[in-house]
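Here the complex is missing a single protein chain, while all its other protein chains stay put.
Up next, subunit A:
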Amino acid sequence: MDLSHHGYRATKQRARPAPPTGDPVLFEDTSSAALGPSSQGYYASGYNMEGPPNDTQGGPGMNNLFADPMASAAMMYGSSLANRGQEIVNKEIGRFMSVNKLKYFFAVDTRYVLKKLMILMFPYTHQDWDVRYHRDTPLTPRQDVNAPDLYIPTMAFITYILLAGMALGIQKRFSPEVLGLCASTALVWVIIEVLIMLLSLYLLTVHSDLSTFDLIAYSGYKYVGIIFTMTCGLLFGSDGYFVALAWSSFAIMFFIVRSLKMKILTSVSSDSMGMGSSAKPQIRIYITVATAIFQPIIIYWLTSHLVR
């Protein structure tokens, strides 16, 4: 996105009318449109998503008058088409999931990512596991290192797929179909795990504030451990693989137990004061421990065939 060269593109744009000049309008619209209604929701503490930095650079560029009226008319038409397309896409996606809620999970910065990766690999020294709130809305990951995010799981998932391709290539078993197969296998395991968690939380009437995206986030954090395990396995052979597998298994189990303990075990159950109170904490502990034990099994399952 080199809008600093925008002034020099005027001569090229006569030959290519519409789409390249739609870009500044697209980028401006998404960030400024997202700021308004959601700023009371999830960014309540006064932080903003990076307010459109391309605003000042796009302005003078758009005001260049083209000598050729056809080119300028085509540019206007193209930008209005791009606007309309963007609105339609947003509306359709908004039917299935709340886009604002999704943006909350991607509001991360470098400091958060580094600290979170450190906690994922070495969670034993982290003291404070509470997710902090601000007037009933959870803080964005930028302000609270305990908040779940979806950036790290997504990046770790894609890195895992690339590493799996590389590992298969080292074993001379690579073909492009295998890459897609590996990707859909890993995705299916994530979906299965999230579905089982949702089902068990529903059936055992555990009223926690874990949404689907939270569960996807917690289930995706194990891919960081998987990447670490695979890297050690590729670099140091079979011994390194098992040592790294043990290390990341314990780290991920500790992380999951501590994180979910905050959310599941301390959630409020509205009605039962003395009814099942002896059974409820036990069941919640079972759910947390079962989730934690599931992680190293999956780590082993997804990596063992790649590191021989």
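The rule we apply is simple: a contact is a pair of C-beta atoms (placed from the backbone, for glycine too) under 8 Å apart; a residue touches a chain by one contact, two chains touch by 3 or more; residues count from 1.
Keep this in mind: contacts and distances are computed from a predicted model.
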{"item": "Protein name, per the UniProt record, of whichever chain is missing from view (\"WDR92 protein\", \"glutathione transferase\", \"Immediate early response 3-interacting protein 1\" or \"Telomere length regulation protein TEL2 homolog\")", "value": "\"Immediate early response 3-interacting protein 1\""}
{"item": "Among A:S80, A:S175 or A:T205, the residue in touch with the chain that has been omitted", "value": "A:T205"}
{"item": "Residue among A:A73, A:M118, A:I170 or A:L187 that touches the chain left out of view", "value": "A:L187"}
{"item": "Subunit A, residues in touch with the chain not shown (by the definition above)", "value": "181, 184-185, 187-189, 191-192, 202-205, 207, 269-272, 275-276"}
